[in-house]
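The complex is shown incomplete by one protein chain, all other protein chains being positioned as in the whole.
The chains carry the letters A, B and C, assigned in the order they are written, with residues numbered from 1 in each.
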Amino acid sequence: MSTSDIVARCTGLFEDLNFVYAREWKAARPGRKVVGYMPFYVPRELIHAAGALPMGVLGGGDQLEVIHGDAYYQSYICRIPRSTVELGVTGRLDFVDGMLFPSICDVIRNLSGMWKIMFPKTMARYVDVPQNFRDDVGGEFYVNELNELRKDLGELCGRPVDDESLRHSIALYNENRRLVREVYAFRAAAPWKAPSSEVYLLMRAGMVLAVEEHSRMLGEYLEAALAENRPRRDNTRIVITGAFCEQPPLSLIKSVELAGCYIVDDDFMLVNRWEKANVPLEGDPIRNLACTYLHGSMSTSAKYEPDLSKKGLYLVDSVRRNRAEGVIFMAPSFCDPALLERPMLQNVLAAHGVPFIAFKYAENSGQMAPIREQAGTFADSIKLWSEA
Amino acid sequence: MTITAGVDVGTGSIKTVLFEVEGGRTHWLVRRTDRVRQRDPLKLAAQAYDQALEEAGLRRGDVHYVATTGEGESLDFHTGHFYSMTTHARGAIYLEPSARAVLDVGALHGRAIRVDARGKVLTYKMTSQCASGSGQFLENIARYLGVGQDEIGKLSRQADNPEKVSGICAVLAETDVINMVSRNISAPNILKGIHLSMSDRLAKLLKTIGGIDGTVLMTGGLALDDGLLAAMQETMQREKVAVQVTAHRDSIYAGAIGAALWGAFRHEKLARLDALAAA
Amino acid sequence: MTATATAAARPAPKTAAPREAIKEPSMVKQKEMIAGNYEKLATAKAMGRKVASTFVPGNLNELIMCFDLVNNLPEINAIQNGLRKKSGQLIVEAEKRGQSEDVCTYVKSDLGMLAKGNIGPDGRPIPSPDVLLLSYTGCFTFMKWFELLREQYKCETVMLHVPYEGEGKVTENMRAYIVKQLREDVIPTLERVSGVKFDIDRLREYLRESARAEEDLVWTLESAKHKPSPIDAYFGGVYYIGPIFTAFRGTPDATEYYRLLRQEVQQRLDAGQGPVTPEGELSKEKYRLVVEGPPNYTSFRDFWKMFYDEGAVVVASTYTKVGGTYDLGFRHDPDHPLESLAEYCLGCYTNRNLPGRIDMIEKYLNEYEADGLLVNSIKSCNSFSAGQLLMLREIERRTGKPAAFIETDLVDPRYFSPANVKNRLESYFQMVEQKRRGAGVAAAAAVH
Partner (left out) sequence: MHTFIGIDLGSTTTKAVLMDENMEVLGRGITNSRSNYDTASRVAKHEALINARFTLFRRAFAELPGVADRLDALLADLERSFRLEQFLEELGELERTCIENARGDRFAGKERATREALEAVFATLRQEAPALFAPGAKRKSDFFRDIAGSRFMAVAEPIGKTSGLGYDLLLNVYDKSIIEVENRPPSGDMNGRFLRALRRLLDGGADLGVAQGDVMRTVQGALDVALEETYVVGTGYGRVTLPFSKEHIRSEILCHGLGAHIMYPGTRTVLDIGGQDTKAIQVDPNGIVENFQMNDRCAAGCGRYLGYIADEMNIGLHELGPMAMQATRSVRINSTCTVFAGAELRDRLALGEKREDIMAGLHRAIILRAMSILSRSGGVRDQFTFTGGVAKNEAAVRELAKLVKENYGDRTININPDSIYTGALGAAAFSRRSVENGATGGVS
């Protein structure tokens, strides 16, 4: 398969606001369940081990007309909860048996309660994670929470989740994360061969496809992209940060590229590479998940950083590792976690001499001219002056 | 010798300049502005460009590099495109070599740009979407008050008790203004009020880019509005920011100038590279 | 969200208060208490005392007292600056320094104050804290807030993570997690910072004191069930919760304050009097409302006046529950000190899930025989605001009583549009009135 075939498949999945793939997956065998989850992290292995399909719900993008969703949210709240409510109210999620709401911000947290009221037939659950990173304190808490969730999912799917199937699921996701990391590394090494708009779609596909299928797709893409010859442009290498929840419209990602930027790292959909290393397979799988969460997971603004001296280093690290020349802070309007984190990260970057710019978007932003202009100027100035 | 053109396609007007660059020496050949006023900007830009050439007695073939900026990316006769802030920064340094910050105020957006002595953009800040502090808004209000564009500045400077507009939204701000008229607030006080509200925003932009001192050059169409300039100066003084805000009579051309000069820079560089390749 | 104005706010700048409000002994008392705490803060460094900064919802005041730490509450500073109309500039200052326009204005008011030399609302410097006690309940912004402060102060920071009641109940796991954090993290850190050894009996003593005051607070809030209500449970309520939500819970001063308050309310109740407002006593109670959401502090008095002018009394509010839901029965318990602190943190209003919050409001509407619900939606606070429109619908559906929605902000004057708010309130009251008349006609025709 060529990259364009794969991308076409991904585009189809991306544009499908009726979730036909998941519907068909569910219909294929009686008793199958689908469990939706919102950004940025949930333990997908647990859902998988329960025999259900984990399905990422990432808002409505720029193609969904939001009518009822706006009736639930004031204008100063970001877009993703309203388009998600729209998806629910219009029956597009009627086949979903459970919804998990991660502990990312007050908006999604409250949405978990709204879902209970609006869709009483769906299992809606808030997934809390510890902000204390000691094994005996936060770890213990998280182990218990995960076990609780494991029980609930088991009940939903009609069979308890045993350790063996959980280990199996962890192994599948370990493999998937390995491939995801590989795609990211490939793009960082040769961004002209793996344009970000494509990589983005590829990762989005992972939100809806069964994990085995997605892993296969990642492998095929890597192979195809490596083989294809694409022109290399004189673009500036940048890292995008702040977009871990509500997703920017695809046209925005394209605009940034068009304006002369190669995106070499980003924080879109962190869930697919949340655990930075393999989750161990030996021993208590729940404890392994918890420990990986505590000590080996991605940093993002929804997670507390106990150590002041380490604050923001994850971003500097990404810049160094990916040989980026600058950072674009790109956050959804009204996103408290991203916007409050921003000044702290900027101070750290400034201290390390990394240039940056910042702007906001909404999942349905239409006007790209200001974006092109800012990204373009940023690229211009790095380019025109780096040699001078 | 390099002949370059800069075409700045704006929402309010199109600015076209022609330059002759020889070594470090630049010679400004032609300048012109054409108000868009409900015409197709791209067609207008092409016309304007041809007329500029005619004024200079040149033909399209004589120009070595046509650089566009603003919304001119899709003009078919351009050699290269530079983004607005890149060009305004360069243009500002051309007009006012001591400038270390640029305040570009056009029909829809305001931008503060910090630059170094060579016209490099260091940081910038743009107004966000909601904007009553835009040229378009001022233009509408002026029309409502029956004031000509070139009179705005003079009237504003006669204000004795300016009244600021409150809203963030231009539509609601318009209502504010209507309310003011009904309360018999004079046109100078209203205009000055708007100028002050705009200056507040712009000053905030300037402060967020940080580290400015020395001269700030206003560029874009509103640089011609000496009422805004005066309000800006007052605001900076009130806020105790030790900078000199100035405008240049050719400020409106900053973008076009910057484009033309960057064009010349690229042209010479490309020529050098070609020469290298040929050798 | 959060917290409380506390009476120091009462003597607002002279210009804003043309008519001096009636002063009751409890008000005088509270004013002294607040002034006393600011005095302690201002002199802390000179007196060699250590300072802790912490938040209002889920605050551990009794525990802080065990270590002889002076308690500084950034939210209260923001409120006081709001009431004094200083917050606007502070917020702009923070925005100039890179904070986004979109985020919580409490944080920005605080950061703005810090940027401008950390001069407190009373005009005296606020000392740098020796420890940031990040006990964070009901809102994620708190976490970022203290990370931002930590960046500036570079001081010791200790976090108490309070899980959210996602399923509407407190589980053993949550309680144990909090207690463990207190034991393993919070207490050792506070011991280290203060040099004072933790004494659980001291804590028990404070908790006993807290429970006394809590009893009288609940009595006061519930006095609004009478008709006419002797108190306003929103605007007035903001003052009533002052001591107990802040640096005074667990002190004899607080107990004394609530004793005085209870006496005064009892007197008004006996005399059949309405609430005292800055405009004078409200003589005719025309509308009884339940209010969800924090107030606006920058135009506090004007806002209150809009209610006063229409004869509207707030008989119950959720804001007076952000620092503890005592009216639902919770009391600090000296017999289970750490567990009771955990329980307290978990139960604060915005840490309850949305269905739970709706149940509370429904209960208030019924028990306080209110005419309707008013939601004051706060731009700053997603913790409160996200979901309020659904709450509004649910309440209307369940009670059949009309609800209205207004939008303002806590301390950002740019988001308080008097004309807009007044328009909506007026329309709402006229609607309630018209409905009542319609209903009156129907009722008269039926039985009466």
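Going forward, a contact is a pair of C-beta atoms (placed from the backbone, for glycine too) under 8 Å apart; a residue touches a chain by one contact, two chains touch by 3 or more.
Every value quoted in this text rests on a predicted model; they were computed, and no experiment measured them.
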Worksheet, complete the sentence: Note: the excluded chain touches shown chains A, B, C
Worksheet item: Which listed residue, B:E151, B:D226, B:E239 or B:E268, touches the chain dropped from view?
Response: B:E151
Worksheet item: Which residue, C:P25, C:P125, C:P188 or C:G438, contacts the hidden chain when the whole complex is considered?
Response: C:G438
Practice prompt. In the full complex, which bits of subunit A touch the chain not displayed? Write them out.
Written response: 62-63, 65-72, 74-75, 364-367, 369
Worksheet entry | Positions on subunit B contacted by the hidden chain, ascending | 11, 38, 40-42, 71, 74, 108, 129-132, 134, 136-137, 143-149, 151, 167, 169-172, 175, 178-179, 181-182
Discussion item. Need a quick check: the contact residues on subunit C for the chain that isn't drawn.
Written reply: 389, 393, 396, 402-403, 405, 407, 417, 419-420, 422-424, 426-427, 430-431, 434-435, 438
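Assume only the chains that are shown with their structure count from here on.
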Discussion item. Roughly how far is subunit A from subunit C, centre to centre by C-alpha average, rounded to an integer in Å?
Written reply: 36
Item to complete: Averaging only over C-alpha atoms, locate the centres of subunit B and subunit C and give their separation in whole Å.
Response: 48
Worksheet item: Counting only residues that touch at least 2 other chains, which ones in subunit B make the list?
Response: 128
Worksheet item: So which stretches of subunit C touch two or more other chains?
Response: 97-98
Response to the item:
Within their complex, subunit C touches subunit A through residues 97-100, 102-104, 107, 139-141, 143-145, 147-148, 150-151, 154, 157, 159, 161, 163-164, 166-167, 171, 173-174, 176-177, 180-181, 184-185, 353-358, 377, 379, 382-383, 385-390, 394, 407
Discussion item. Show me the residue ranges of subunit B that touch subunit A in the complex, using the header's touch definition.
Written reply: 71, 73, 82-86, 109, 118, 120-121, 123-124, 126, 128, 262
Response to the item:
In their shared complex, subunit B is touched by residues of subunit C numbered 92, 95-98, 101, 414
